[in-house]
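A single protein chain has been removed from this complex, and every other one stays in its place.
Our next item is subunit A:
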Amino acid sequence: MSTTTANAPKSMADKAAEYGLKADEYQVILDRLGREPNDVELGVFSVMWSEHCSYKSSRLHLRKFPVTGPRVICGPGENAGVIDIDDGQACIFKMESHNHPSFIEPYQGAATGVGGIMRDVFTMGARPVALLNALRFGEPGHPKTRRLVEGVVSGIGGYGNCVGVPTVAGETNFHSGYNGNILVNAMCVGLADADKIFYSAAPEPGLPVVYFGSKTGRDGIHGATMSSAEFSEDSEEKRPTVQVGDPFAEKLLIEATLELMASGAVAAIQDMGAAGLTSSSVEMAGKGGLGIILDLDKVPQREVNMTAYEMMLSESQERMLAILKPGREEDGYRIFKKWGLDAAVIGETNTTGRIVLMHHGEVVCDLPLSPLSDDAPLYDRPWVEPAQEPELHASEVPVAPVGDALLKIMSCPDMASKRWLWEQYDRHVMADTLSDSSTGHDAGMVRVHGTRKALAVTSDCTPRYVKANPYEGGKQAVAEAWRNLTAVGAEPIAITDNLNFGNPEKPEIMGQIVRAIDGMAEACRELDFPVVSGNVSLYNETNGIAIPPTPTVGAVGLLKDYDQRIGFNKVRPGQVLLLVGETKGEMGSTLYLREVFGLEIGAPPKVDLESEKANGVLVRRLIKTGVAKGVHDLSDGGLLCAAADMALASKVGLELKNPSDLDDHIFAFAEDQARYLVAVDEAAAHLVIAQAAEAEVPVAVVGVATGTDLIYAGLCVSLERLRETNEAWLPAYMAGKA
């Protein structure tokens, strides 16, 4: 510890470094202002220019994503993406990470992650109708993992259940690569009228700026900055930067916001998320090309003697900032009073192009707005082609008895039933849930209330593929999301991406980011699956060790008639099983190698986007015409694990065979992409084969539904044993017994 400077006042340059600004970034501030910023101004710059708010390392590459399409109403840049779902209705959705806070304080970190993503959606005028979450934890044996799982799951449930939005889908992985940095990615999907979408740009000067929601406290100060830095041993000391959530306040905020919007009083609106009052006021005025003045004395405060700096950087939850139409303040107050929310007019828009903050009658901040956004750093960070796993030769794949391998894979932490988690989530509130994590479908589905339509939602990423080959892995994440929507009968429409990586200042990590984005962009283009919103979480590193690259894809599809939905839960005895798609025997980076032999080697399966599209189109047609009686996409664990899922969900035995030239263990566990297991009535099988031939889609008869066992190549396991194996691990682990 330095003793010489302990009592000396810190220079602004030192403070800038402490707030996370680099020396050259600080120099830009000095140049733009022509003077030293004061503490409040420096705070404003530091959060606006944080990685979290400015996307300074990723922005250049995010431009590669296709962001338009016939159904895109609003792409990236607003609080959430908006798509057209016909009949004058729109779906608004986004996924966002709350990784850093969840690692430090799992319950509140996860809870406020859910709260924050819901606000992004209802800020635009949508009622939230579905939640998803993608969770990555460290290896089960790591001393922190169990407590983190417990806290994160309770936090997600505690918040979403209380607000009353069903949690219908998600994914959970465990890997040592997340020991020091877990990932909590939450997605919210909402519904709005397409002509009643609300945006954040202030439309004109002279309008009142209204604060409403919870009071501002000292929690979460510099959360955005904390989320833009690596962890070290002392990261636990950052607990005070984690916000505290109040789901009841969020529920009131949703109702009040939607009522305020319906009253016609809202000119522009923005939630206070990361960087709270700072980013909301800067963005509203900046996007509108206007200026803004705020009187901080009027901000509802939870604590006494808060400084301007604390108020501007607080990330207290459940707060909104709205710009009202002229003379509509009374409408606002009536609604806020009804819902018991604090509210105050705290400022006004003007034409100055500046943000001016008053506190105790003095100007405590006076900054031009344009440098905050326009001059935000934009880095073309150096990158190197990331290391790639080489192709595996068939002779390098060790052979295990198929039955042993199946039971091992179906009971491994990634594949074991997550019932322990999702039984803590309300999956049915709103009374429109058609499928959820428990029902045996590849995507969650909720009805568009009062219509025959439904939305299908999924979240996907296979980090081990991305690690082995960021480009192919990026493609695969998008393709699997598309496939999961297809497999329930939905038309895939658009995605939100949540890019989780390590430190972008390291060229090899930057290489993962660049190549994963390339792969995702390629898949999005080929599959007509634009990106409409997203979030980037970098610096997921502890003591210099980065997480596996994890670009999570959240996707939404549309069913025009929910009676045409399908799952893998209603396969009946006598039905024939068809494998749609080609099996070349891709064994690199498979669960088979990892779970049976502890090998994390080999190039991941290649994603042929043309086959992906053709195979998906055929499957959707089989669903629409009622020919398909059960559909499951093939992913982790390959054909045999998909068959096991299907058998368990449908409570029927399956007798499978290997019609290929591949060895039995390879045909069973290869993870070739663009494949589906489809059950059809026996009489229909030959028609399907003919249709597939016409569409040039490979299809093979691989079995039949019968009895109460799963049978394949000498393996015969009862569904009862399979179910026990699949259900046992997580509850035992959480009870400290596994």
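Keep this in mind: a residue touches a chain if its C-beta (ideal position, glycine included) is under 8 Å from a C-beta of that chain, and two chains touch if they have at least 3 such contacts; residues count from 1.
Criterion: contacts and distances are computed from a predicted model.
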Field: Options "NADH-quinone oxidoreductase subunit N", "Dipeptide transport system permease", "2-oxoisovalerate dehydrogenase subunit alpha" or "Phosphoribosylformylglycinamidine synthase subunit PurQ": UniProt name of the undisplayed chain
entry: "Phosphoribosylformylglycinamidine synthase subunit PurQ"
Statement: Out of A:Val163, A:Leu372 or A:Ala603, the sole contact with the unshown chain comes from A:Val163
Field: Of A:Leu434, A:Ala494, A:Ala546 or A:Val580, the residue in touch with the unshown chain
entry: A:Leu434
Field: From A:Phe103, A:Trp339, A:Tyr539 or A:Phe568, residue that would touch the chain that is not displayed
entry: A:Trp339
Statement: Answer key for A:Gln424, A:Ser660 or A:Gln691 versus the chain not shown reads A:Gln424
Sites on subunit A contacted by the missing partner chain, in the whole complex: 154, 157-158, 161-164, 246-249, 251-252, 339-340, 422-434, 438-439, 447, 449, 562-563
